[in-house]
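Complex shown without one protein chain; remaining protein chains in place.
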């Protein structure tokens, strides 16, 4: 377990590349800080979805959120543009291999269980995985809005089609995500208008 | 939900005061990044404890870890020395009041549920709360070791009595925490010896 | 004396929490840098007040300015919101206790003399203490304006009622502070208008 | 030309991932700053090789050095570990595609000429390309030594087999590179011994 | 050669003072990163001028660009205001002396050759030196525009008379520089309008 705990420390230092490339100063947001934001947003979102009557496995939601960027200790945080040069399937395979290497040593049972969670997230196979992907974007936009309120400019592309974005969700889960996305878009209109 | 999501962004910027006061450079570790480390360490630890046959509510563990420092959006990250000037009980009451203010607006049911989790953590009432406190220290020491391997000095006080530290745990939970604490202490002996 | 000199080094690293929580990047302003700004502003202000015919003890003004945030080596820079959770009187007592601990070892005579200065500032007992409090706000607003001219946004709350703010001053002292406060507010109107 | 000039600004902010993952603070070394170090080292090295009687095209050396990391405006600075997950040939193809996209718009003639230089560097086809690769490592080690002299630790892996490293050079070019590599290794032995 | 390589590492850390004084955060742009931008801009510019039929020694252009700020390892990056206090001629002599000290130890032949390049740049004696000076301003404005697009304000003085600026160039060289300067000014009008 020690090797995983030490390796995750790297994520506390690793800047999210998207902000750096757009001129935000060093230390704007670390991968670890973003993962925290995603996990908390996912918890609030899952609880809301549950209150609306949809069955959600919150434990699974939180596990997925905490693990979804862990492989970046070995791959770094690649900008979105890089995917088009490698192709999505290849990126997925590389990230999975890196994830397995991080987890190596926890014992076969644990490695397999964590690997299945990673696979679920990458494939968006479960409702929980789709909720975490939505939380990933929710935290991205909340961070963008926070930067914009503090004076940052040039982040418009993150907001394009945000309110219409489809995460493969249905019913009340879709509605709950739509509500928070619209609230973000409206708050932003007030901040930069 | 929007107000909580925006407020948590502050934790991504807020430096952990303990490192700053000891001369680590700005941006060494944010409160949000630490909370991520605690949540991931708590998940690994709880899973290990469960493998050893102890019943643990992992969902509760993860909720506690994600919420335990959230009030710092309003109180900042006070250094440990400050507690002696205010007294422990008062610090607890102030932090709880701040926590409730952060959560205000999520609806009475949600506010109450999250407030009870916060209370549990502060009182170390459940096995889950005690495991999260252990994970809090495990991530602190993993971070200290990471800094020391990169050349930092003057962090010795964090390691005093680390291996003997008691978190109110018993049986296999106590043993699992003891194992990882000893592994950290040994790795450190190798790094700075 | 050595222990005080080493302890004050912490203030050179400690970020002013107010800026951090509003999204300014790490290293925006240290507590030590702010204390310098307050001391220089206080000197200019006291000299101006003296030129207008009011008797001011400038030595006392400068001592108060240099000491007024020194206790933050032990308490950190708490955000303004935190005071409402602890109560003003308690905050004052805690800060005084921390201040005394910093000064411990300079000898009884010196400790007592510095402690009385700290008390005067906290109670705004003298004209000099009130001038330093005004300088504290003057430097805060000059810093905010400097950030805003460089593109920062979201700092409006610092400016609310700034021009009408009362520091318990009278006559020419009040007039001199009012002049500089109005000049700041006008310069800001030009910068962000 | 404007689009290239604006895009290269990103490299001034992008941290070299290798240092970040090993705990150096944000802003330790940007990709642009490293590229400057490589270009200057390559110039000094090529001039030395020429003084020793080997024919070198210094203009080509400098062009290769300035262009060799330019594609990172789109791919980011991937850590060395990432190559093993994608495979070296694929990494090369992806980087070349990104490089061509950066240069798009300079006109067919220019695009082709710069593309050939990039290809030469990636294939180490010419003496000039091999000298730039050597300069890349020379600047890496000079940076590591600079960090170590300032207190950084944990950078040992960069130095393994440094003195014996083969860049496919022969004769006086090989000797000149060997001299500077040995000088670095000796200076380091003095700094950390 | 080792001493030059180690000394240049300082330029990777040294912030460009002009940005710092205007409120950009630490690490906004290092002297080394700027030198990289100048060298790449100079290469693109010289290649364009050559395509327009003017004979340019590109090797000389690149050497001048890489060396033009090297003396700042010893003098630091003085703000433009400082020149008026020392006088331009004196600044030039001091910088030349510092440059020679940096190069000391490379052997008489090399020292003299590099010194003559430095002198050429300072005197704008050759077409190549004048092109590098133009590239110096082109990279300055591209950096300013990049900052402004990310939200920075208060950089207007850098743009005053930019489009009319005369670098002592003639014919197609003058036209090529004019084209890129105008493109920068137009892009800026779009960004901040």
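Order of writing sets the labels: A, B, C, D and E. Residues in every chain begin at 1.
Keep in mind that, in the parts below, a residue touches a chain if its C-beta (ideal position, glycine included) is under 8 Å from a C-beta of that chain, and two chains touch if they have at least 3 such contacts.
All values reported here derive from a predicted model rather than from experimental measurement.
The undisplayed chain touches these shown chains across the complete complex, B, C, D, E.
In the complete assembly, the contact with the undisplayed chain comes from C:138, out of C:94, C:138 or C:152.
Remark: the residues of chain E touching the chain excluded from display are 9-10, 13-15, 17, 20-21, 23, 25-27, 73-79, 81-82, 85-86, 90, 93-95, 97-98.
With the whole complex as reference, residues 22-26, 151-154 of chain B touch the missing chain. What chain D contributes to its contact with the hidden chain is residues 25, 27-28, 146-147, 149-151.
In this section, only the chains that are shown with their structure count from here on.
Steps from chain A to chain C, minimised over paths through touching chains, total 1. The chain with its CA mean position farthest from that of chain D is C. Averaging Cα coordinates per chain places chain D and chain E 22 Å apart.
The mean-CA centres of chain B and chain E are about 49 angstrom from one another, to the nearest whole unit.
Each chain gets a centre from the mean of its Cα atoms; for chain A and chain E, those two points are 41 Å apart.
Within chain D, contacts with two or more other chains are made by residues 9, 23, 25-27.
Looking at which chains touch one another, you get A-B, A-C, A-D, A-E, B-C, B-D, C-E, D-E.
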